[in-house]
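One structure is given here, and the rest of the page talks about it.
Just one protein chain is left out here, and the rest sit where they should.
Right, subunit A next:
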């Protein structure tokens, strides 16, 4: 991504440019146009090019997966989304550039959603453009609407790429990628950028060529074309602004974006460029972007593998530099300025001229779409724009935004010293001018150089010019159109936000295991250098969608599962059978083990067992073994588990209606206890306890006429007062149980007991399970700080003064060791604790949560519980919690092949030693994050293997082993690592790492560590993988271009940066909650999903918008989802029609913001909206209460808290600011 936000960059540009030029590699020539282009392209192309050239070479093939993603994101990724961080920092000036970009973005985004006005302009224009783009750019930008369709086109991409590749290198690689995953190629593109490092040469040839060098010409042409386009198409319509500015911007932006998106396309186009003619059609589109690219090229180039290209001064800027590099800015967003190109663009004529005219044609198309489309053909453009955005996100947005951006941003943007600012200010036209300027940079570099910088400087980083999560998400969705097969080692799966089907072909489904890196560094040094965490997020019992087969159960008979003699790894597809099948060699430890006679099978000519496809354990990544008695505790077949309900009946609980609600609900819930076969009654037994400061056990034996209550008031030394009749089968004792549940609320209706105990409650459940000799789960419903005299008594230690001090960490630590010991006992017994809290004040979640967290349980918290408004949420949570698939008394062990080792584990569990993760309970929602470290060298040839084995007792009492296998590649080039990362998973790891860190370190230190690590990751990339470029340019790896924005979200979370109104309990609660989240949950938690509710079509969700207030339109309604919260935001001047459709009221003022569910109205919109809400709820492990927020209401503050790209009330940086900060950090590291 090129986020040329910082105009400052601009100034640099001049320099950079030169530099670039140099880097440009031969490009100098290009430099201007091509260079610019290429660069842009590069970025864009980069990916693309990457695909073809470098990538292929590098053996991208492996990356195929990437490609796919890359495709989508390529632009960014490849190039490493070069963001011009420059923005903020160094070159404030750079600011401007962003502006441009921003504007465009805004437009786009806004156009789509909120920024009505800007969008409009842009939109319209774009549409047309998009249209065109679609073809080329589609791929890129198609993103949203167009994407799918466009994607269709992808082929074109491929083609292009192919061509490109063909052109440059060998089409082969690309092609492969092209088709299916052309993506790979695409990814490669990014890689290409990486390539830059290694393959550069080749690249340069291939990609660069395509994009920059060779292609350059074309590119230039492309740009030119684009420019031309503009002139032609755009000009007319937009002419004033849009046309030019937009174009220019777009170019810049687009370049950027396009680059990315286009990159591929562009690349193709590039390649195309050369071939352009041929490609033209398809490529063209891209090319259009390319044109932008040109400007971008700089960026892109930088970003993209095309380093070479980038190197060409221009690219760099474009890519990395979005912001910063003023110069780059020009190239990139800011870079637009690179206006060098812009100029060209601006002076479309110039461009053309400067730019490789020939390509232009193509580019034009593509570009036009983006831009023009945007501006000129508003309508159609929309998509394009979006596309553009999507592609580059930034681009798209940029494109449009730029226009708008200019408008808006201008102010924001730090006025670039030179022309840019003015331009912006001036209006689009200006923008354009900048563009021209850009062009300038390239072509008239000299001139531009100066001007460009200036403008950039003026502007601030354009939010639209920086990597957009939405863009990335949509790109990934668009490019994922076939099932994901797990057979290829090292292939990264689609993002968690994408719906896709998985076919298990030997590695565990990403629903079970997701890795931060699918290409692990071979050596510890590399790993250390890159600082990229090597981790896997494992969700062993994840629920699969109905169209995927749950793991098969394998029975190896009395001998139990076949295992390696030495390391005890279980039979899996990686085991090598030798000696005709009589023995097998363990792929983890290399030890050779005899095959037991009953398991013997002959091998075929390839050395595979003849039956390997008949046996899940030889062909699948995930499966289960039936465990023998040797795997059971005390060598005894386990008893069926039990559920014990422990209900607080103190004054608060009774008064709030909680007790009645629970008892009422349990009556029906007991028919839904987990079972494996829906036909059969659950074998789980149940027991009931109520308590305040004493405990009441209930004898509900079937033979009794009435339940009996046994009070244990000696809480200091808890015991279970009865055995027979406490744990019963629901069906047998139904009458007694119902009688009991009817009577409990009455019995305590007049209670005045306000004190409660807590430790003894868990002890009681534990003792009951011990007495029954079974595992099980406790459901504790608790209301208050346990201050009654008893073990585990707590005192109120909430002290807000400690926040921010070194002692803050103590607030996250449990008050006493009592609960730690208790947790240990619980784990030994297989007693899992789920805690439902209903506090009205501080209850010390940090301490109360110790046992649930250590036993694999969950904590639910309903602060200020009120029956009316919270009942629904609580009951849904309870239902789900009781019904969900769960295993007990589990032990998880992660085995790895020689060279790496699982060193640390994050989640809800307990560890007695360093290897065994003990989980008293493990349900389908719990994920465990495992960190790996090197203890030796890995080999590229064999890759790295990991096998996660979970031994557990199923809900029917069967002892089983669930095995998940995962193989990843290993690399000796850092570039490969960066090309195969998954940011969402990295964020999952980093957040858990940080949230654990606050236990022992000052929060600030933890935050600093995070920022630092992130900076190191990115700096390492910049240093080792990205093409040389101006220091002012921020260059991000394609796969990690969202790392800064997501990381910022982590840093701003309530745990690490609490607002004034966030209680200690909330923080502790969140901290513990995150620790067992999987990637999808952390993703939406940190970056909430914000849907504009404009047109709701069945089957598809509206495309989300970025989490920023400026994306909200006063006239709209938005749905925001975090996995925990669900908001419906209603703009103050919302259209009446919407109101009628949603609320059945014509007036904003009449909306009742206390409603928790929408009225059921008989109109398609309302129906669809409610469907959407339901589907959201169904996706999450916790029920989200709907909160209606009216704009300007007080409740809006809470809502705004989740607009994570904005500055937060608690002092959290805005995305833009943080990106600048990150860039500064990176620069410091680099210098």
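Note that in this section contacts are C-beta pairs under 8 Å (C-beta built on N, C-alpha and C of every residue); 3 or more make two chains touch, one makes a residue touch a chain; residues count from 1.
By our rule, contacts and distances are computed from a predicted model.
For the chain that is left out, the UniProt protein name among "Methionine--tRNA ligase, cytoplasmic", "Nuclear pore complex protein Nup85", "Protein transport protein SEC23" or "Origin recognition complex subunit 4" is "Protein transport protein SEC23".
Within the full complex, the residue among A:567, A:592 or A:722 touching the omitted chain is A:722. When the full complex is taken into account, the listed residue touching the unshown chain is A:694, out of A:644, A:694, A:902 or A:1117.
Only one residue from A:533, A:707 or A:1212 touches the chain missing from this view: A:707. From the set A:751, A:972 or A:1156, the residue in touch with the chain omitted from the display is A:751, counting the whole complex. Residue positions on subunit A in contact with the hidden chain: 694, 696-698, 706-714, 717, 719, 721-725, 739-740, 743, 747, 750-753, in rising order.
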